[in-house]
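Heads up, one of the protein chains got dropped from this complex, but the rest are sitting where they should.
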Amino acid sequence: MDRLETAGSAYPAPELDVTQWFGGETSLQQLRGRVVMIEAFQMLCPGCLSYGLPQAQRVRKQFPEVAVIGVHTVFEHHEVTGPEALKVFLGEFGILFPVGVDRHDGQRIPVTMRAYELEGTPSTILIDRAGNLRFTHLGALPELQLGAMLGELQAEPA
Amino acid sequence: MDRLETAGSAYPAPELDVTQWFGGETSLQQLRGRVVMIEAFQMLCPGCLSYGLPQAQRVRKQFPEVAVIGVHTVFEHHEVTGPEALKVFLGEFGILFPVGVDRHDGQRIPVTMRAYELEGTPSTILIDRAGNLRFTHLGALPELQLGAMLGELQAEPA
Amino acid sequence: MDRLETAGSAYPAPELDVTQWFGGETSLQQLRGRVVMIEAFQMLCPGCLSYGLPQAQRVRKQFPEVAVIGVHTVFEHHEVTGPEALKVFLGEFGILFPVGVDRHDGQRIPVTMRAYELEGTPSTILIDRAGNLRFTHLGALPELQLGAMLGELQAEPA
Partner (left out) sequence: MDRLETAGSAYPAPELDVTQWFGGETSLQQLRGRVVMIEAFQMLCPGCLSYGLPQAQRVRKQFPEVAVIGVHTVFEHHEVTGPEALKVFLGEFGILFPVGVDRHDGQRIPVTMRAYELEGTPSTILIDRAGNLRFTHLGALPELQLGAMLGELQAEPA
């Protein structure tokens, strides 16, 4: 998607299916009424480190009303990016938002990543106050464009 | 202002008082119904060149529905930054939006700059679809924040 | 050190004590006659990812005559940054130069890191054609300064 889905044509965002949380447990159900930004990442993915996670950190700092969540959607190198490694990573890189570990059910792509039909990492997901999925995007996202979508979603009635 | 004025408490933006236009003549009156971003600058102001004008160019490219306008609000070094010099500057730096020359009436600060109570350059001004002044800011502006304000103003009914 | 040690007052660089190599085995002994730059890093160290390793990659590309080497000097989080994890990391981040794993002998700081008296990561080490240690530095290093030291060392007779 290059633009927000209109509110009318959007469908409910799938609930996060997560086996473990770091930095606080949460759910989309709990966050109903707030705009939610999800950053899907892998800890050893260069684009996640260069622009995906830094941008999510900036949104976390500059938009206190927006709920920022990370999801660790590992689809390669599971053996060295498990929860123990992720915990160290989150501490060393000072990640400020809650991060959930996407569930594996035997397939290569984990469950939440499949539910959102993500094509890789980093991916950015926007969910409106009503819990509808309005935007997913793989790769770098211009700050002005992300800001505009957040501004527009924030402006929608709760 | 650190945030947009709410629509209810804003007052009408003063019309631009400009002696000459480059890149097309315009007016706030004509642009009623569109969100307007005005970049007030001076051609020999380092901050204008480093971040003010480049940001205005990005908004011009990424937000075709927003009307971006430059105003050359010269309050120092008039003798070397007149319209002839400005014209060369606009050509060399590839400025894509219309630029008006703020009127001088004998005071140090030109007329439009005084009407908007700007404190220096670069200053960024946002005007809503109804022609009301919603935001003015001196200096650098985070892209996410500017994007969010544009998104919010765009989301308001025409 | 803020500047190169003069050739006269420098002492021989300690040999690298490494348990495993990725991307090719090497040694200072073998590289005698060439200028050597060693980047000491840890794979989960933010400064290493932001500026230490990217700078070493640039030197590798722009100075084909300089021998660039990485040393993985793990002094924290050993349990999740072992050789298997490092191998994935080097592949994902496209590291172009040989990387050795610094030897652990039961102390917190590994052997090579102790021999060079490094205070943390990323650290940059410069060795001249004669095998003498001329520079060590913890943290970010301006490109102009690093370039000048490499130019000066390259200019010394082999």
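Labels for the chains are A, B and C, by order of writing; each one numbers its residues from 1.
Here is the rule we go by: contacts are C-beta pairs under 8 Å (C-beta built on N, C-alpha and C of every residue); 3 or more make two chains touch, one makes a residue touch a chain.
A quick note: this is a predicted structure, and the numbers were derived from the prediction, not measured.
S.K.: Would you mind listing the shown chains in contact with the chain that isn't displayed?
M.R.: B, C
S.K.: Tell me which of C:Pro64, C:Gly94 or C:Pro142 is the one touching the absent chain.
M.R.: Answer from the full complex: C:Pro142 touches the omitted chain.
S.K.: Which listed residue, C:Gly33, C:Pro83 or C:Gly151, touches the chain dropped from view?
M.R.: Missing-chain contact among the listed residues: C:Gly151.
S.K.: One chain isn't shown here. Among B:Glu65, B:Glu79 or B:Asp105, which residue touches it?
M.R.: B:Glu79
S.K.: Using the touch rule from the top, list residues of chain B that touch the missing partner.
M.R.: 44-46, 49, 77, 79-81, 84-85, 88-89, 92-94
S.K.: List the chain C residues touching the unshown chain?
M.R.: Within chain C, the residues touching the omitted chain are 58-59, 62-63, 142-156.
Note that in this section only the chains that are shown with their structure count from here on.
S.K.: With a step meaning a move to a chain it touches, how many steps does the shortest path from chain B to chain C take?
M.R.: Contact-graph shortest path, chain B to chain C, evaluates to 2.
S.K.: Closest chain to the protein's overall Cα mean, using per-chain Cα means, please.
M.R.: Chain closest to the assembly's C-alpha mean: A.
S.K.: Can you compute the centre-to-centre distance for chain B and chain C, using the mean CA position of each chain? Integer Å is fine.
M.R.: 50
S.K.: Residues touching two or more other chains, restricted to chain C: which are they?
M.R.: There are none in chain C.
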